[in-house]
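For this depiction, one protein chain was excluded, whereas all remaining protein chains were kept in their positions.
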Amino acid sequence: MSDLYRYFAPEHKTLAFELYAPVSGLPLICPHGHVDPRLLADPDYQFGSPVDLLIIPDHYIFRMLYSQGIRLEALGIPRADGGAVATDHRKVWQLVCDHWHLFRGTPTGVWLRDELRDVFGVEVKINGANAQTIYDAVSAKLEQSEFRPRALFQRFKIEVLATTDAATDSLQYHQAIRDSGWTGRVIPTFRPDAVVNIGTPGWRKTIDALTEMSGVTVTDYKSYITALEKRRWFFKSMGATATDHAAVSAYTEILSDGAAHALFERALKGTADERDAMRFTGHMLCEMARMSLEDGLVMQLHVGSRRDHNPALYEGFGANMGADIPTATEWTYALKPLLDRFGNDPRLTVVLFTLDETTYSRELAPLAGHYPILRLGPPWWFFDSFNGMRRYFDNVIETAGIYNTAGFNDDTRAYPSIPARHDLWRRHAADWLAGMVSRGFIDMDDARDMMTALAYGLAKQTYKL
Amino acid sequence: MSDLYRYFAPEHKTLAFELYAPVSGLPLICPHGHVDPRLLADPDYQFGSPVDLLIIPDHYIFRMLYSQGIRLEALGIPRADGGAVATDHRKVWQLVCDHWHLFRGTPTGVWLRDELRDVFGVEVKINGANAQTIYDAVSAKLEQSEFRPRALFQRFKIEVLATTDAATDSLQYHQAIRDSGWTGRVIPTFRPDAVVNIGTPGWRKTIDALTEMSGVTVTDYKSYITALEKRRWFFKSMGATATDHAAVSAYTEILSDGAAHALFERALKGTADERDAMRFTGHMLCEMARMSLEDGLVMQLHVGSRRDHNPALYEGFGANMGADIPTATEWTYALKPLLDRFGNDPRLTVVLFTLDETTYSRELAPLAGHYPILRLGPPWWFFDSFNGMRRYFDNVIETAGIYNTAGFNDDTRAYPSIPARHDLWRRHAADWLAGMVSRGFIDMDDARDMMTALAYGLAKQTYKL
Partner (left out) sequence: MSDLYRYFAPEHKTLAFELYAPVSGLPLICPHGHVDPRLLADPDYQFGSPVDLLIIPDHYIFRMLYSQGIRLEALGIPRADGGAVATDHRKVWQLVCDHWHLFRGTPTGVWLRDELRDVFGVEVKINGANAQTIYDAVSAKLEQSEFRPRALFQRFKIEVLATTDAATDSLQYHQAIRDSGWTGRVIPTFRPDAVVNIGTPGWRKTIDALTEMSGVTVTDYKSYITALEKRRWFFKSMGATATDHAAVSAYTEILSDGAAHALFERALKGTADERDAMRFTGHMLCEMARMSLEDGLVMQLHVGSRRDHNPALYEGFGANMGADIPTATEWTYALKPLLDRFGNDPRLTVVLFTLDETTYSRELAPLAGHYPILRLGPPWWFFDSFNGMRRYFDNVIETAGIYNTAGFNDDTRAYPSIPARHDLWRRHAADWLAGMVSRGFIDMDDARDMMTALAYGLAKQTYKL
């Protein structure tokens, strides 16, 4: 069946398949993503309607519909003020399917097609005419116990799934998973952005939460650091192997203790300005690197998104509404303070993610191809796509090699799309390797080793899983 | 004949041809370009010599010759001071053909080859030996009535041709076309750059012209706005569906009425500085968006060219001498003020054009894939080429889809090259779609729909034609 060869270039499809086949059934390593641990804490968790499952949580989908003039209310996306939105999910689904041509040639279009076919057994094409048939088919499946999250976890062959959790999270759902005796490995990731970003309105409240959750009364910079360290150890005790940090820029700086203390005081008093916030974030990245050397957590750095670019949408619906827009990023100078201090210590691992592809070949591959602590994360967000992967491989590998990359992660909150995403990566890698073999850059023995590393080994090793 | 398959990758050429064939004869939609309306106002307009037609107006051609040490005077390009230049067009043509190897592998080389063959019936290759033969053949054709611009308009199957016209233009040639009873659809486009760029030396004079042409005495900011609004309605009454705005940067800002008034006063007094000019341009882009919401004109924004980079050439020959050099462009922050105010209103359409390809995937596709008002224009200028199109499709479509793009426009002043340019676009699109089909990303039904949209429908719909 030609579907065996999907995504492969016709001129080397059998070669690509030969590389892909042995890894197609390997377990999935999911070291970074946004699945809600609640799904897996409750053995009987149900996803709700197809719209609850596939549309409402997925800003990849609704932002495209929004770009063509469809209001979010019409898609059933809840408003921040609780205002009226569409509630008839059959109608929402019809509206989505009526506009499904918008997704032609997009990764979203491919993922959902693959997911419906491989997870839900839906072979027909998404369009207005088939909308209700598909809705019925998916709804029927969602009733079945085989479609509970834990059952899918086994069926998907997920070896480990990392969630992303605020530094102040109680990790109660992770605890519940452990207490339940279920053997699926679900681990938290320590994400301290909210307690680090002193410039955001809600920051002061997160410090109270930090006090509460850590048992350390945060009154100054010193106690703040102690509280964070305690929380990291708690996360680690709950299985975490990594932290995650998001920032608009990669700016780092190492403040003296006195300067950090003074800056923190201004933050507590609410008198810190924008520059203070940038410097504090940059300093805390270095502090986190220092802590990682002590507790062994792998550090992830996601840089370059101007979040909530559309104020009207943010006010109406909140964050993560598909209105996060990338900006140009500079790494060579920005990371230097952190690298000067920690860059040569092979015990530390820092995984870098970018939304500025121009930095792949210009800055990131040369950095990762030199500093022992650096690994490059897979193509992120908009670039988690076939062409995005091709550009990444094209621009990164010749300089950094594959062994300075971190393999793949799906970075998704769309739980049932996980296998489709890993499969696209594995197929792309096989396609790329087949091209390298057919041009004589590498031989098949090397290609097979690289295939396994890209599909499985690199993620596992990078994240100490 | 293998020429059927030209520009297609060998590995999917029959598939590409299957997609291309049905659209190859579709009428041409030309929503943006620089054809002189004079050509079509006079039913008996003659192009002059082959050099008058093909070389002197085409800075794509003579800048390449100039880059290899051939002086513009030797090519018959008129000097600003009326100084001596070559007048023997046979010799100029010989000089051009003697150096035609410079155009190997360039879009100019391909366009002119296709144009000579398909429009003028010249099958021989351009080179020094063939120069005079080609000159004779083209000259002979240009004598014939079938080679008058209006005859070519019909032969090219141009459905609509938009010109680009100063805000102070009388549109007399457009009026003459209408008065003549000829049925070709030629429409103006409102381009207010000269009356908006308060920093340019001739600005004050354009305000006088604006007064004269609008019938509104421009004495202050308020009357200036009124005059512009009147002019836009006049353009619309003459068939315009769009405006066009060029700027070095995408900077936008919304000034208060008072600030705009004060800034305009400084401009009138000649005391506005560079920063004033940038802010005024940025403010007027927002004003133009507001007006577009009222009169329905589609707004085009061409950003990133440092015009007239070579002062010696500018002094000697004036503008548009092939010495416009692109610069890095930032969109995410720059457009935010305009988008904050107007970005969510689906009645407005703003088409963005860039000379910084790094912004395709990083900024423009994410912006167009979210904001209802945005569409991405086709690859512009240096990027209107086979590889330029490939990079555009590669970087834009996965994030924005094709339906947030504006199809194609030829943007040319080289009138007889119009079919060759559209054909290259259509063939590239077919080639790209064939690749998508052969890899299994889309099926043939989708590909056929997308093909028609890319070749015809998207331009027509975006520009309300």
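Some observations on this one:
We call the chains A and B, going by the order they appear; numbering starts again at 1 in every chain.
We adopt the following convention: contacts are C-beta pairs under 8 Å (C-beta built on N, C-alpha and C of every residue); 3 or more make two chains touch, one makes a residue touch a chain.
Only a predicted model underlies this, so the values are computations on that prediction, with no experimental measurement involved.
Contact with the chain not shown here comes from a single listed residue; of B:L15, B:L54, B:V110 or B:A414, that residue is B:V110. Checked against the hidden chain, the listed residues A:M213, A:A247, A:L367 or A:M389 yield one contact partner: A:L367. Annotation: of B:Y66, B:F280 or B:Y371, B:Y66 touches the absent chain (contact as defined above).
Of the residues in subunit B, those that touch the hidden partner chain are 2-3, 5-11, 63-64, 66-69, 101-107, 109-110, 125, 306, 309-313, 322-328, 355-358, 382-383, 385-388, 391. Considering the complete assembly, subunit A touches the hidden chain via residues 11-12, 330, 332-333, 336, 339-340, 343-344, 346, 358, 361-363, 365-372, 374, 394-395, 397-404, 436, 438-443, 446, 449-450.
Note that in this section only the chains that are shown with their structure count from here on.
To overlay subunit A on subunit B by their CA atoms, one rotates by 120 degrees, a value rounded to a multiple of 5.
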